[in-house]
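Heads up, one of the protein chains got dropped from this complex, but the rest are sitting where they should.
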Amino acid sequence: MNILLMILSAIISLVTGMFFLGLARKIMAMIHWRYGPPIYQPLIDVIRYFHQRAVSHGFIFDLGIIISLIGSLLVVFFLPLGNISSFSNSGGLLVILYILILSPLGLALSSGESANPNASIGISRKLILTLSYEFVLIIILLSLMSQYQTISLQEIVMLQARKVWSFASWKLILPGIAYLLILPAMLGFRPFEIAGASQEISAGPSVEFGGKYLALNTINHGLLHFITIALFVNLFLGGGDLFGIFDSISGTFWGSFVSLIIFLIKMILIFVISVFINAVFPRLRLEQATKYILYYPLSIAIVGLIIVVAIN
Amino acid sequence: MDRNQIGKWLRSPQKMSNKYSLHAVYFCTGCGIIEIPPSITTRWDAERFGIIPAPNPRQANLFLITGYVSLKTLKAIIRTYEQMLEPKYTVGFGSCPINGGMYWDSYNTIKKLDKYIPIDGWIAGCMPRPEAIFVAVTHLWTLIEKDMATGYIKYRKNYKQYRANQEKIYGSLDWPPLYK
Amino acid sequence: MILFYMMIFAFVGAFLIYFAGKSFPRIKEILAVVISFLLFLFVALLYGKDFQINYHNFLGFHLFLRINMFSWLFALTITFLGFLSIIFSLSYMKDKKNNAFYYMNMLFVNIAMLGIVLAGDLISFFIFWEIMSWSTFLLISYKKGSALPASMKYIIMSIIGSLSMLIGILYLYDLTDTTIISQLSHIIRFINKGDVIFVVILFSIAFGIKNAVIPFHNWLPPAHSEAPSPFSAILSGILIKMGVYGFLLLFYVIIGLDIIFHLTGLTIVLNVLAAITIIFPTFLAILQNDAKRLLAWSTVAQAGYIFMGITYGTELSVAGGIFHFLNHAIFKALMFLAVGAIEYRTKGIRDLNSLGGFIKKMPFTFAAMLIGAMGLIGLPLTNGFVSKWLIYKTLILNGSPFLAFAALIGTWGTILYSYKLIHNIFLGQLPAKFENIQKAPFSMKMPMMILSTIIIFFGILPGIPLQFINKIIVSFGYHPLNVSLFGIVSDSGNLNIINILAATFVIGVLIVLFFRSGRKSVRVDQYDNYAAGSFIPKEKYSYTNSFYAPLDRFLNSFLKDYIDIFYCKSAALIRHFCNGIRKIYTGYVGSYVMYILLFLAVLIFVQLNWSVF
Amino acid sequence: MKKLKDKIEDLFDNVIINDFYQNRIFVKTNKESVVSLLNYLKELGYDHLALVSCVDHVEENEFELVYILSAYIHNEHENQEKTNIIIKTRISREKAKFTSIINLFENAEPYEREIFELFGVDFVGHPRLKPLFLEINYETPPFRKDFDTRKFVDDFFANIPIIEEIEDEK
Partner (left out) sequence: MRKLEMYFGPQHLGMVGNFSITLQVEGDRILEAEANPGYLHRGFEKLMEQRTWMQNFPLVCRINVVEPDHIELIYAMGVEKLAGIEVPERGKYIRSIYCELARVASHLFGLWAYANMLGFDTVANWAMYHRDLLLDLFEELTGARVYHIYIRPGGVRRDFPAGFEDKIVKTLHKIGSKVPDYNSTFFENKLFEKRAKGIGKISLQEAINMGAVGHAIKALGMKYDIRKIEPYAAYDQVDWNVPTRKDGDAFSRLLAIRDDMIESVHMIFKLIDKMPKKGDVYTKTPNPFKWRIPDGEAYVRCESSRGELGLYIVSDGGLNPYRVHFRTPSYSHGLTILEKALVGENIADVGNIMISFYVVAPEIDR
């Protein structure tokens, strides 16, 4: 059963990830007054990459990108998707936080081996940006974990379904806002599209990636979109719950199905909002982005955490 | 468009994906580049056909050589072309790369580009309108479909001749030969 | 008496090496390896024993050696790392002068540390502590030159610590009439709290200096970077953990759980110190450009994690702290050895800005460094993960989110500096002058291999070391953890490595298969690289210099080692002052020592007269 | 217009000034006084160096260097006219050499580099006289009148063979 769930969640995340990539391009095209590519264009791209004869710079160049994808897929198993959760009960949010490191680290190793300074600059930017939003993310997760007194994501989702969504509960609204503010940074969207800025450093970390490396990188990109938003939906929007309307069929097959659909719809909503933000902002410089994150979202998150701790 | 036919995808995914995911190298080799921004933006929207500029040659498979090629540019073109991954397609844009165009008597521009790198197709005119790019792309699709866009294979096969021609211009090239 | 004979054997062996090195130069290396291996074997054979012996009486003090699970774990780590670093030294020290002296001191340090963990009373504890301090001093100053000021800094701090500890021991003796640890733990509950806090402060200065807790950390970075690399491994891996041992001994064995966590505000102060010790050194490490200095600052930060674990005082945190000590000893030793291998092959270059691309030349060292760094970051499936997980979990669930924040953000800083270390040494373009560099010799590879294996092994099967640690914390008076072979079970969130391992394995195999099904890739040279259409020049196309430039600028504006600056300033001030009063006080003893002595005297005076504590 | 013309004529010998068309002053001078003339004009307020050019008078075997100045701020009271001053001087064509004026006008630097490359005029005091535009070495600098581009094209580019397809042997 567990293995079936794993396969299912892997497929859902991969498909949704690719869909998100296509959706982003389509929405951006619409905002540009264009018709835009078909929604499955990223898939075509990936197939094309896969059939190209890539260049490799060494063993770690291959291994790093594989590690990166493993890291991303692994996180998916720890995330409850609606009622589907493969092993959300082994280590909880702390493990998720740690496995989330794997993906950038693998990418960093791989592009570091490619010996291109553009890639190195991209990685350096990515790590610094990640550090700065991680300040906020950690505080947000800590306030949730302190509030619900558990480190298990599954339990947080369940408690929300029983009480009120975190985003709507007054104690956790500040962390929720902080999360929304750093969401574009986590997704790598403008104004925080700094690591892969193609006009500045030629796509940054993926500068030497071509062929199947780029294919894996693209898939990974989609997965990271999926993970970031799924985490938000799980933490703040109650996962697959919709005001308890479908409580009566929970536990059954249809209950799981409905919760999955609700979950995906919530994700798409959040994603579309992020794409809109992406469309109307230019790219910031790294220092400005870091400063912004460390001023506004961080202070909001700290106030949120203080409120949570003080009330408990 | 036959992009939507699943049967074709199953039969030859490589060909189909090569056709409908043409990422162009962004290299402003000559004045032809002025028509590239209109064709990738709102008015002509090349992204409909999966054509977008790629940030670097490793991720691209279409090389639009947009206009005259000076000697200095040719070096960069060869370098960029050799860094692209196979299969890769080149299209000469405008009359200048075909035969020198209006710079037929210039001391610093290449007259026939296909002496130095293989070209899969030409777009004549000075300068060709954005529509011409799309016509060229549909022709390129046909060529890919019929396995006739084989410039990169030709390059590999006749590499010695190409390299000799390139070295005739520069005396010697900085980088080692790509093939053997 | 076996413990006593073991110590005697070790001391004799150490002297033997020195004299053998004078007459038969070949034999000293073999002797050093054999002796250190025998020590390791002896200690390993002592597993499960629990006894103490009175080996000598001295001025009415009864001197004891003892062994139990607690000291066994530490002793095993010490002898094991000592053995490995001596093997590593074989090629590292080959062409150096006076290496018999080096091997002797190396053994001395090991024996002294062994003595510390085996000591059954505070007097022998102090004696071994002093032996350790002085032989460490000799080893740090081994390279001369810039190593001398570093070693001076170390020894001055050490003297302060030792004096403070001596006063503590005497004060305790005055109160309880005994120095034997097993007796002390019974008597101590009859002493009033003020005295206990005073003793804790005195001992904490000594142990804090060794453990490099802020504000006593300033000796560590220079000492670590100037010492010979195999000794840096020892220094960082275990020597500074003698402070940890001391803290554990003081808090959990001598004073005991019942008292220590009822002392007002003490744990809070210690925890805050630990949090500061995690954050500031982490970000200082990011600024470093010297490979060993970067690792040294990292050591300070990781010591902060351990300190946080053992002072937080729940069973999870203490277990996590002890486990992290073990892990840190392993991965930090590994990283120092890897840097040592690089230093050996490049003839002493460890400036991160002038290296690069070594993965092509020294792949094994790269793998070792990578595994070490993964352990340091604490990625799942390495040992560092489990110990950090334990600490975080208890911090979060026991309502200390701000401490948890410090610990978690420290991890992200760790990622930044470990990637910088790996990138600047191993990735990027290889400079032309290193084109003919050779792989690390076997005697360097072997210790690295063993240590890397242990990192992965403990990472996948954390149950094995946790069993031992469980016994230790039970002996401290805690409830045992619910440990399985692959993780920990508890009500508020489980840890199960086997799940992660299985999933990683399955996904890994699938992705590799998927990856291989794509078109085969072509291996290209490092010069066949995108450079906007140009052919890249050798030497110039590598981004190593100031890797985190924006962050560096940001941190540089306020992050300095203020405490070190303060110490140096005050030392200069005292020297100035002493120069002024030289007519009264002639002779040079070290202004620093004087200053601290006066301070301690004032403290004692205050305590004796008014009993403020 | 009169005033500026008179001023220059008063201060410098060897200058021939003719105002060819309206709003332009053409000053012919010998090569020694070019720098001092430029300096004088700059102090007078003609601080914008619009162009440095070179004309190859192949029959007279001389290069003519042309400096074109104008003023950013036009001030009638300080005798600045809305005009371009064109200073011309002749130098020998063999081993052509002239003084660099980078110290006076910074933007002369690429112009001088260009003239060095395309005409072969050496500028003394120029910090980086290296090729600006050209990738390969031409025997005669290409902008000289005796460089025949059509002949060069025939010799150089027409000689490069067309790629002959190698038939598959297998």
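For reference, chains read A, B, C and D in written order, and residue numbers begin at 1 within each chain.
We take it that contacts are C-beta pairs under 8 Å (C-beta built on N, C-alpha and C of every residue); 3 or more make two chains touch, one makes a residue touch a chain.
What you see is a predicted model; the values in this text were computed from it and never measured.
Visitor: Quick one: which shown chains sit in contact with the chain that's not drawn?
Guide: A, B, C, D
Visitor: Based on the whole complex, identify which of D:23, D:39, D:61 or D:92 touches the chain you can't see.
Guide: Of the candidates D:23, D:39, D:61 or D:92, D:23 is in touch with the missing chain.
Visitor: Which candidate, B:3, B:48, B:129 or B:168, sits in contact with the chain we can't see?
Guide: Residue touching the chain left out of view: B:129.
Visitor: For the full complex, which residue in C:354, C:398, C:443 or C:475 touches the chain that was left out?
Guide: Answering carefully, the residue with contact to the hidden chain is C:354.
Visitor: For the chain left off this view, which of B:61, B:90, B:108 or B:166 is in contact with it?
Guide: Only one of B:61, B:90, B:108 or B:166 touches the chain omitted from view, namely B:108.
Visitor: Of the residues A:123, A:201, A:237 or A:293, I need the one that contacts the missing chain.
Guide: A:201
Visitor: To test your reading of the contact rule: which positions on chain D touch the chain that is missing from view?
Guide: 20-21, 23-24, 26, 47-51, 53, 55-56, 66, 68, 72-74, 82, 84, 86, 105-107, 109-111, 131-135, 142-143, 147, 149-150
Visitor: Spell out the interface residues on chain C facing the chain that's missing from view.
Guide: 353-354, 356, 431, 531-534, 537, 539-547, 549-550, 552-553
Visitor: List the chain A residues touching the unshown chain?
Guide: Looking at chain A, the ones touching the missing chain are residues 28, 31-34, 117-118, 121, 190-191, 193-194, 197-203, 279-286, 288.
Just so we're on the same page, only the chains that are shown with their structure count from here on.
Visitor: In terms of C-beta pairs in contact, which of A-B and B-C ranks higher?
Guide: A-B
Visitor: Taking each chain's centre as the mean of its CA atoms, how far is chain B from chain C in angstrom?
Guide: Their C-alpha centroids are separated by 59 Å.
Visitor: I'd like the Å distance between the centres of chain A and chain C, where a centre is the mean of that chain's Cα atoms.
Guide: Comparing mean C-alpha positions, chain C is 36 Å from chain A.
Visitor: Counting only residues that touch at least two other chains, what does the list for chain A look like?
Guide: Counting only residues that touch two or more other chains, chain A contributes 50-55, 202, 207-208, 211.
Visitor: If you look at chain B, which of its residues touch at least two other chains?
Guide: 56, 58, 75
Visitor: For each chain, which other chains does it touch, given as pairs?
Guide: Chain-chain contacts present: A-B, A-C, B-C, B-D.
Visitor: State the interface residues of chain D toward chain B in the complex, per the touch definition above.
Guide: Residues 133-136, 138, 142, 147, 149-150, 152-153, 156-166.
Visitor: Quick one: which bits of chain B touch chain A in the complex? Just the residue numbers, please.
Guide: 3-4, 13-14, 16-18, 20-21, 23, 41-42, 45, 47-48, 50, 55-56, 58-59, 61, 85-87
Visitor: What residues of chain B sit close enough to touch chain C in their complex?
Guide: 27, 56-58, 75-77, 79-80, 83, 173-176
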